[in-house]
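For this depiction, one protein chain was excluded, whereas all remaining protein chains were kept in their positions.
Up next is chain A:
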Amino acid sequence: MDEIVSEFIRRTILKIPVAEILKILRIWNFIPESQLKTINFQKFKEDVCQQVVELCKKKRASMEEAAILDIIYHQTCQIKKIWIVYKMTKTPDEEVDLFDMEEFKDTFKKVLQRALKNVHISFRDYEDNAVWIRIAWGTPYMQPNQYKTTYVVYYSQTPFVFISHCRVKKYIPELWQALMTAGNYHKIRQMELRSLYLDSLKSIVFKQYNQDFQTYCLTPLQEGNTENEIVDPRIINENVKEKERIQRVTRETFGDYVQPRIEFAQYKLETKFKIDSKNGILAEREEPFRCLVKFSSPHLLEALKSLAPAGIADAPLSSLLTCIPHKAMNYFTIREK
């Protein structure tokens, strides 16, 4: 086993948190259980990595298996890459054809390797008819660089593809071409949606976020209120009705379920500056005003949901903010009508 592979395996294991190493190695299924038991996890992480690399050397791991280990790591610890959503479309008059996963993988590999000489492609199937594709890019003169990789997650029964953000942008058109040819699609379009959380992107795009819907009637709402009210009768809230109205409007706009998790929303403004008076430098300006507003938060949609109840904003919120899950966008461009 050469140095490159062992160094790659060592670095991959170093990235995994210690609690997850055993679980990931078991899923990988390359090292037998008896040898896994001999690893001493009480030592420092570098020692543990070294032990695992020794075991891999004995079994002569190749780059293929190391690539699979990398995919498993990214499938388990998912918050490492920014994912961009793409939607593919077929020509409207095409018949529905049956999808075969093996055929897809073969065609994809052939098309991509025909276009680019030095690429390293690995596949791993995942739940729900999905396949994870790992691509390590090289140049015509250099072997694939295993540290510059792009991940593609394709759900075979849907036209959506999730591609991870990668610094290597040169070969993205070839990647699109391979995906379209293999999946029998005609066009691919980048949607204005990206996030660190693949699960949330999935739930927005497949419209699964509002499945916690429960029928409720008014009485639970009133019961909830009596719990929160201060027992002390000397403190009286005058605007109870207003508070209930805000709760109701927030519930109608956002629903009762946990919102999908995205970290930012960006609004690009390209409108003309509107002002009533004729004076001022900006009044006669013909070009559109360029301005970028970015909202960021560890959990943006939950933060927006709690704005009105906390008294920081008026309910109902602007529809530009509340339409993010419905329209499946978080990059907006606002132009003149």
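Heads up, the rule we're going with is that a contact is a pair of C-beta atoms (placed from the backbone, for glycine too) under 8 Å apart; a residue touches a chain by one contact, two chains touch by 3 or more; residues count from 1.
One rule holds for everything that comes next: contacts and distances are computed from a predicted model.
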Looking at UniProt, which of "Origin of replication complex subunit 4", "Molecular chaperone MKKS", "ATP synthase subunit a" or "Centromere protein M" names the chain that isn't shown?
"Centromere protein M"
Among the options A:37, A:60, A:234 or A:335, the absent chain makes contact with A:234
Tell me which of A:19, A:292 or A:310 is the one touching the absent chain.
A:310
Contact residue for the chain not shown (choose from A:20, A:242, A:256 or A:270)
A:242
Footprint left on chain A by the chain that the document does not show
230, 232, 234-239, 241-243, 310-314
